[in-house]
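Here the complex is missing one protein chain, while the rest keep their positions.
Then we have chain A:
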Amino acid sequence: MSHHLFIVSPSDSPLYSLAHYSTKPTNSVASPLSANLPSWSTSAFAGTLTALSGASSVTHHTSGGGVRMGGGQDRHVIQMIANASLDVIEDVMRKENVMYLKSVDKFNEWTVSAFVTPGNMKFLLLHEGKNDDGIKSFFIDVWELYTKTMLNPFHTAHTSIRSPVFDSRVRASAKKYL
């Protein structure tokens, strides 16, 4: 089971991203569409197409003989899903007065949860299972780390976060809660 965290600035530029693969068992359901999908593996956009058509558990056999994960797990697809959910988040955050917007968007096997800080910084998390409390604790941790980062006078709302300490703390928190 994997989690993908993105920190997006108020002007929608990505500041930080993290892919976390936890060992905890996944409880996602297989998409019914996945069985009768043709093999697109030769096309460059195969991953995107299979992902968009709803196939989550299709596995491609690459020419090397190795098996890699299906289209829904591709890096660019995940980035696209995360960015697409920004529209929904901006709608919801005007109405709801909470920072943690749980399961704000869904796309195939992915659920998107978000956390909007008072300064309008958005944390997006793509996850498969349901884990509301864990995700909330994780977001609060990230919020604390982000607040500490932005206290740096050289940090602006548009500088990407490159601190190795920040990265290791976020990873540790992800290991703990996700």
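A few points about this structure:
As a convention for this text, contacts are C-beta pairs under 8 Å (C-beta built on N, C-alpha and C of every residue); 3 or more make two chains touch, one makes a residue touch a chain; residues count from 1.
Here, contacts and distances are computed from a predicted model.
Per its UniProt record, the hidden chain corresponds to "Trafficking protein particle complex subunit" from the list "Vacuolar protein-sorting-associated protein 25", "Trafficking protein particle complex subunit", "Eukaryotic translation initiation factor 3 subunit B" or "DNA replication complex GINS protein PSF2".
Among the residues A:Ala19, A:Ala84 or A:Val98, only A:Val98 touches the chain that is left out of the figure.
Residues of chain A in touch with the missing chain: 10, 93-100, 116-120, 140, 143-153, 157, 163, 165-166, 169.
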